[in-house]
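For reference, the structure I am asking about is given below.
Just one protein chain is left out here, and the rest sit where they should.
This part shows chain A:
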Amino acid sequence: MISLNDFLIVGAALFCIGLYMLLTKRNAIQLLIGIELMLNAAILNLVAFGKFDRVNNSGQIFALFAIVLAAATTAVALAIILTVYKKYKTIDPGKVNSLKD
């Protein structure tokens, strides 16, 4: 039996690695990977708690919803990255200073 605390601590570690990437990276794709890491940490927590709800499966089902949301987010974010690249020829968020000319 794996204790619930272990899952939560692994989730916290992954979340903080994602936070670090989000704060320090200078490339929009790496920022996106950081966001995905944070989302995955949250999904891990949902799944770990979902083990204790056999009747309604609430944890697992909301983990599925979170995965679908992550897919939608990524599609939109990558479309935005491509558009920004077409306009600025860079995907460094620090160099993009307006979203509309």
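One rule holds for everything that comes next: a residue touches a chain if its C-beta (ideal position, glycine included) is under 8 Å from a C-beta of that chain, and two chains touch if they have at least 3 such contacts; residues count from 1.
In this text, contacts and distances are computed from a predicted model.
> Quick one: the chain not pictured, UniProt calls it what, "NADH-quinone oxidoreductase subunit J", "Homoserine O-acetyltransferase", "Circularly permuted ATP-grasp superfamily protein" or "4Fe-4S binding protein"?
"NADH-quinone oxidoreductase subunit J"
> By the contact definition given up top, give the residues of chain A that touch the hidden chain.
1-10, 12-21, 23-24, 26-27, 29-30, 32-34, 36-37, 40, 43-44, 47-48, 50-57, 59-61, 63-65, 67-76, 78-83, 85, 89-92
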